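Apart from one protein chain that is not included, each protein chain of the complex appears where it belongs.
Note that the chains are named A, B and C in the order they appear, and that numbering of residues resets to 1 at the start of each chain.
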Amino acid sequence: MSFFSGLLASVFERSHRKAISDKAEGHTTNELCRQLLSSHGEVSGSTLARLILDRYSAMDVSEKQAFFEFMTHSLEIDPQAVQNTLTAYGDAPSKKTYRAFAQACEPQRQELARRLNQVPGGTGQLVAMRKDLLSMLRDQPALEPLDVDFQHLFTSWFNRGFLVLRPINWSSPANILEKIIAYEAVHAIDSWDDLRRRVQPADRRCFGFFHPAMQDEPLIFVEVALTKGTPNSVQALLADGRNAINAEDADTAVFYSISNCQAGLAGISFGNSLIKQVVADLSRDLPGLKTFVTLSPIPGLNKWRATANPKTAAEADQTAIAAHYLLEAKRPDGIPFDPVARFHLGNGAMVHAVHAGADLSPNGMRQSSGVMVNYLYDLSQISKNHELFVGEKTVVASAEVRALSASCGLEV
Amino acid sequence: MSFFSGLLASVFERSHRKAISDKAEGHTTNELCRQLLSSHGEVSGSTLARLILDRYSAMDVSEKQAFFEFMTHSLEIDPQAVQNTLTAYGDAPSKKTYRAFAQACEPQRQELARRLNQVPGGTGQLVAMRKDLLSMLRDQPALEPLDVDFQHLFTSWFNRGFLVLRPINWSSPANILEKIIAYEAVHAIDSWDDLRRRVQPADRRCFGFFHPAMQDEPLIFVEVALTKGTPNSVQALLADGRNAINAEDADTAVFYSISNCQAGLAGISFGNSLIKQVVADLSRDLPGLKTFVTLSPIPGLNKWRATANPKTAAEADQTAIAAHYLLEAKRPDGIPFDPVARFHLGNGAMVHAVHAGADLSPNGMRQSSGVMVNYLYDLSQISKNHELFVGEKTVVASAEVRALSASCGLEV
Amino acid sequence: MSFFSGLLASVFERSHRKAISDKAEGHTTNELCRQLLSSHGEVSGSTLARLILDRYSAMDVSEKQAFFEFMTHSLEIDPQAVQNTLTAYGDAPSKKTYRAFAQACEPQRQELARRLNQVPGGTGQLVAMRKDLLSMLRDQPALEPLDVDFQHLFTSWFNRGFLVLRPINWSSPANILEKIIAYEAVHAIDSWDDLRRRVQPADRRCFGFFHPAMQDEPLIFVEVALTKGTPNSVQALLADGRNAINAEDADTAVFYSISNCQAGLAGISFGNSLIKQVVADLSRDLPGLKTFVTLSPIPGLNKWRATANPKTAAEADQTAIAAHYLLEAKRPDGIPFDPVARFHLGNGAMVHAVHAGADLSPNGMRQSSGVMVNYLYDLSQISKNHELFVGEKTVVASAEVRALSASCGLEV
Partner (left out) sequence: MSFFSGLLASVFERSHRKAISDKAEGHTTNELCRQLLSSHGEVSGSTLARLILDRYSAMDVSEKQAFFEFMTHSLEIDPQAVQNTLTAYGDAPSKKTYRAFAQACEPQRQELARRLNQVPGGTGQLVAMRKDLLSMLRDQPALEPLDVDFQHLFTSWFNRGFLVLRPINWSSPANILEKIIAYEAVHAIDSWDDLRRRVQPADRRCFGFFHPAMQDEPLIFVEVALTKGTPNSVQALLADGRNAINAEDADTAVFYSISNCQAGLAGISFGNSLIKQVVADLSRDLPGLKTFVTLSPIPGLNKWRATANPKTAAEADQTAIAAHYLLEAKRPDGIPFDPVARFHLGNGAMVHAVHAGADLSPNGMRQSSGVMVNYLYDLSQISKNHELFVGEKTVVASAEVRALSASCGLEV
C-alpha cells in the first residue's frame, strides 16, 4: 500500500482541507495553535494540526526560535492558578479540584503537542521539532522548560510497552537499511556492501526498537556477532572475506555496536531494554549461546590520561592502564568517567576483559590507543551487579581485570 | 507466531524471573511498587512490573480497593513540595527548577502506571484496572483523583496519532469477531450467523480503532450499511434473507451502530475521529457514495415525555414530538437532553430526518416508541455546524425536521 | 485489501472485458474453448478464460456433462499423430521431434485447463469442476480419461513444494474457521463454541495445508491434542469443561482427526506429508514432546465381523478382536481391510495400542463398538516400518497388541 500513499488524501479530504486552509490564511501560526487548543478546534483538529506542522516545516531557524518562545512563554503555567487550585484541592480533595490542579500544573504546550500528534506522521515531526529545539538550547537556555515538557511527553509515548523489537537483516526494507548506514555511530558503515557484511552472514544479527507511529525509523539498534569464544579485535570481527560460522555452532554473542538514531529522543533511554530483550530472544532461539559480551570502545581513556596525567609504573602496559582507568577513574560523584562504562555497568554488566590492539582504526587509536573492553552480561548476576553499582558505586570486574589494574602501580 | 507465545518466556527469562520472584516473596505489593519506582528497580523493572500486575489480577475486590487507596494516598503529591518548587521556578526559571516543579506536581502513581506499562500486555491490564476503579468510585469518591490520573495517561497513550483503523470483516480473526459480538451495544448480535450478516455481504462494512499495544482488542467500532437512498427502518436494514447490492451501486453510507468496547477507557473520545476517518476512506474507495448518515436511536425520548409531560397539540404524531424533542429539549446548560444527539451534533452533523416505526425491537419501543433519526454528515458543513453547536448551542436541522417540530404545537 | 476486491476490476478492465464479452456472444462455450486454445487467444486469454469459467458455473448438470464430453472426445489425442511422431522421434531424436511427440501424446484438454487456470480464482474453480466430474463418473465411465488428466495436472500443481503449512487457531480468519467446521469428517464440530474448544486451549493445535492460489481454502487439516500419556478415549479428549494443561508440560501429541477438504482433489495425497511436517514442527517448538500417536477410528471393524463372521474364542473381548482385525484381516492383495490402518501403516506408523470404550458416539459404536486404536509415529522407525509394509505387507505392531490379537483365539 505504502507506495500509493500519495493517493490516501482523497478528493474529499483535499476539499475539506482546502476549506480550512483557506480560512487559516491571514492567521498566524500562533493563532492557529490557540484555535487548535480551543474547543472550536475539535472537529477540524487534524486539519489544523496538519497545517501547523506544515508551516513549522517551512520555517527558518529564527522563525522556529520564535515559535519555541511562543510555546515556552505564552503557553506557560499560571503560578497563581497553581497556587489557588493547590489550596482548593487541599481543602476539599475531589475529582473536580484535583483535575483543576492537574490542569493548572500542566502548561498548555503539552496539550498542544498532543493535539499536533493526532495526524499521521505527527509523532516523527514532533521528534524532529525537539531535535531543532535541542540545537538551540545552548544559546537559548530560556527555552529549557519547553524541552522538559517534550521529554516528559516522549517518555510516556515511547514507553517500553509501546516499542516493538524487529530483526534487521538483508531482507529488511532498503529504506530501513539506509538508516542503519546513516545512524551507525560506533564503527562506520561505508557502503551497501559493508552493510551486507553486517547483516547477511549466518553469524550476524541486528535488532532495533521501533515505535508503531514511526514505522520506518529505528529508534536504536544493536549489531551482534555470533562467535566461538570472546573476540579481542573489532577489525577481525568485521574483516571482509572472513568465513562465517553456523549460528548453531556459536557459544558467544558479541554486542559490538549500539547506536541511538533519533537526536530528538535524547534522554529517553532504550539501550538497557534493548540489550536485555536481545539476550532473551537469542537465548531462546540459539540454545548453544552461553556468553553475552560486548566488544566496547573506551572513548575517554586517552583524554583522561592527558588530563589526569597519572604516574604509571615503568612496566605498565597499555591494557593495565585501561583496566585501572575503567575501575578507578571516577567523577566527583563517584561514578566512572567513561560514558560507555557507565552505560553497561548501569545495566548490570561487569568489566570482563581488556584487549590491546583491538581497534586499530584512526578513531580507536585516537581515543584509546587501540584498547577495547568486553563487558559481560551474566544474566544470573545483572540484578546484583546493578544494585552494587547504583547503591554503592561498586564497579564489578573479573579477577583478571582487577589483577591487571593492580599491576600498573597507579595510585587510585 | 502468536500461538506459540507461551514459549516466548525462554528458559533464561524464566530463571531470571524466578530469582526476582523469590526475592519478592515476603514483600507486600505496595513495597514492590515502591521498589519499582526506585532507581534500584531499573534493571529488574519489567519483572517487577509483571509480578505486580500478576498479584493485582489475583486480588479480590477489597484488596483492589486497598491497592487503589495506596495509589491515591501514599503516592500523592506533596503540597509543600509543589509550593516550594513553584516559588523556585518563579524565581529562577531553568531546566532544573522547572523539572523539579513538574515532578512535584505529578503524583508518583503516574510514574508507577508508566512503569507497569512496560511489560507486554501491560496496557490492557491497566485499562482493566481502571475499569475496576470506575466501578468503585460511586462508593469511594476519595479515589477520584486516581481516576483523573488514569484518564490523563490514557488520553496521552490513546492519542489519535497512535490508533490504527482496521476493517473488520468475515476474514478477520475469530478472536476479534467474538469481541464485536460481545461489545455491540446498540443492536445486539445474537449469533455468529447474525454477525456474518453484519460483516460479510458486499454492502456491509465495519471498522474499528485499535491500539498497537492491544492488538486483539477493538477500542470502538462502527457498523455501516451501503444503501440506495436513506433508510428508515433498522429492522429492514438488518433483515435476514435480504438481497445485498453491489457496493459500487450504493449512493449512501449508513452508520447504524457505534459501540465503545473498553469500559476502562471511559471519557477518552474516539467516535468523532472514527466517523470522519471512515467517511474519508469510504469516499476514496467508493466514489459513488454521496450521502453519509446515521440511523440512530433516540434513547431519551420517552423518558423526557414522562418527566417533562409536554402538552402536545391534539394532532401531533410521534415523529413531530421526536423532532421537537431533538431540537428543543435542552438541559439547563442549553445542550440537548439526548446523549446520542449531543454526540453527533458535537461532531458537526445535523438532524436530517425522523422516522416512525424505524426500530420495532422491545428496546426501540421502550425508549422512543420505535422512532429513529438520521443525522447527516455533510462534509462541507461539519465545521460550520460544529461551531454553531459549540459556540451558540444551535441545533442545525433540515427544513423538513424543523417544520415537523413546529407542527406539534408544543411550546419550547 | 480483500474486502474492496470488488473494486479490483477497474473501469478499464471492465470495458476491455465487455468488448470481448460482446464479441463472445453468439459463440458456444466449446467455440470459446477452441479460441482460447488458438494463438489468437493469447492477448484476450484471461478474459476468455474468465468467460468460459463463468459460463460453466451457470450450467446445469446436463450441460456440464455435455461440456465434459466435449473435453473428453473433441479434445482427445489423435492416435495416428502419436504413432507418426513416435516413429519420427525414434528415427531422429531432437528437440523438434520430441516436442512433436510430447504434444501429440497430450490431449488438448490439458492445455485448456492450464489456460483456464490463468485467471484469479481459476485453480479453485477447476478443482470444483473435477468435483462435478467425479460425481458423474459412476454413470458416465466414458468420461474417465478426462479425470485422469485432471488428476495428472493437479498432482503437478499441488506438489508438496507448493503447499504451505499454516497453523489454524482462534486468531485465524473466520472464513477459514467456518471451513474447518464444515469439513471436519471424523468427529463433527457442532458449533463455534465446539470449534473454539478444538483450537483455542493451550494444549490444542490444528494445522492445515494451503495452496497459494486458493488462500482461503484448506486442503487438509489435522487436529492435535497435547497430553500427558497416551489417551484412550476421544470423548475424554474433547470433553467440555476439562482443564487444559500447559503445552510445555505435555509429553505426547495426539493426532485425533485428519480431514481432507476438497472432494475435487481426491487421489492427490497430502496426509503423509502433513503428519510428518507437523511432527517436525511440534518437535522443534515443544522439545518436551516424546511420543506422537493417533487416536484413530476402526471404521471397518463391525462390517468385517458381520461379513467375515469370524469364530472367536469364548473369552475374546472386544479389544482382542479389534487387534486381530487390524493385524490379520486382509484384502485379497494382502493389504489390511481397514482404510485408516492402510493410511497410517503406509506412512510408516505402527499399531501401538487398542482401547475399548474409546469412542462412545453413535458413529463410534456403530462402526467399531467404541473401540479405537493408537498408531505410533516413531520417527526412528518410520522408514523401516514403511518398507516392511510396502515391500512385504508386514503390519508392524507393539508386542502388547500382538499378544492381544493372539489371545482371541481366532484363526488367521
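Worth pointing out:
Note that in this section contacts are C-beta pairs under 8 Å (C-beta built on N, C-alpha and C of every residue); 3 or more make two chains touch, one makes a residue touch a chain.
Worth saying up front: this structure is predicted, and the values here are computed from it rather than measured.
Under the touch definition stated at the start, the shown chains contacted by the missing one in the entire complex are A, C.
Of the candidate positions C:N302, C:N347 or C:S405, contact with the unshown chain belongs to C:N347. Checked against the hidden chain, the listed residues C:E31, C:E144 or C:D216 yield one contact partner: C:E144. Per the touch definition above, the residue from C:A66, C:A308 or C:V390 contacting the chain not shown is C:V390. Taking the whole complex into account, chain A touches the unshown chain at residues 2-4, 6-7, 167, 169-175, 177, 192, 196, 202, 205, 216, 246-248, 285-286.
Remark: the residues of chain C touching the chain excluded from display are 7-8, 10-13, 15-16, 19-20, 39-40, 42-44, 46, 79, 82-83, 86, 90, 93-95, 98-99, 101-102, 105-106, 114, 117-120, 122-123, 141-142, 144-145, 147-149, 152-153, 155-157, 159-162, 164, 212-213, 272-273, 276, 279-281, 283-284, 287, 346-348, 379-380, 382-383, 386-387, 390-391.
Rule of thumb we're sticking to: only the chains that are shown with their structure count from here on.
Taken together, the touching pairs link the chains end to end in a line with two free ends.
Ranked by separation of Cα centres from chain C, the top chain is A. Once the centre of each chain is set as its mean CA position, chain A and chain B turn out to be 34 Å apart.
Centre-to-centre separation between chain B and chain C, using Cα means, comes to 47 Å. Separating the CA-averaged centres of chain A and chain C is a span of 53 Å.
Within chain B, residues 7 each touch two or more of the remaining chains.
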